[in-house]
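Here the complex is missing a single protein chain, while all its other protein chains stay put.
Coming up: chain A.
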Amino acid sequence: MDPPIFYSKAEFIETDTGNKVSRRATIAGPQNIILGGKTIISSGAIIRGDLRRTGPGHAVVISLGRYCLVGEGCVMRPPYKTYRGNFNYYPMKIGDHVHIGANSVVEAATIGNHVEIGKNCVIGKFTIIKDCAKIADNTIVPPNTVIPALALFSGSPGRFTQDLPESTQEMVEAATKTYYTRFQPLDR
């Protein structure tokens, strides 16, 4: 029933695995970024794959699973800290079916599967978000916060607001798949 969400065909690059990446997004250090497939990186998003752990060799900095959405103007930046006197970046791992709303800044360490993050959120450094959690629009999650499975967080600082329904996983999965299907090129 839902109408397609059209994008300009010229703006997006579609990969073999169905990822759709806007040419207007800034993908720094693409060799350090993994997209799981059918994941959409919107216009104006900034993904900092270049902020990698010091040392030789190749390292995954940011990985996103399948059916994810990085909204318009989002910033995805790996978390950092100084540990025993050494400054370092740490990888960011994001599961499947994760939608991040427009203009949110994410510096999480891990985000599970079926997670919804609203618009204009700040997800602080080393935040851990478990499966099926949801972050309401405009939430400020301070660094090192742990967000348990099936919890809704909102406010500033982001706090537990309520438990989410038992069918959250199916709902989010259907929503992310539908979104990907609706996201269609317009050839002009």
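As a working rule, a residue touches a chain if its C-beta (ideal position, glycine included) is under 8 Å from a C-beta of that chain, and two chains touch if they have at least 3 such contacts; residues count from 1.
FYI, contacts and distances are computed from a predicted model.
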Query = Which listed name, "Rab proteins geranylgeranyltransferase component A", "Dynactin subunit 4", "Transfer RNA methyltransferase 82" or "Ubiquitin-like modifier-activating enzyme 5", is the one UniProt assigns to the chain that has been left out?
reply = "Dynactin subunit 4"
Request  = Could you tell which one of A:105, A:136 or A:171 touches the chain left off the display?
outcome  = A:171
Request  = Just the residue numbers, please: which parts of chain A touch the chain that's not shown?
outcome  = 1, 3-6, 8, 80-85, 87, 114, 124, 126, 130-132, 140, 142-146, 148-151, 156-157, 159-160, 165-171, 177, 181-182, 184, 186, 188
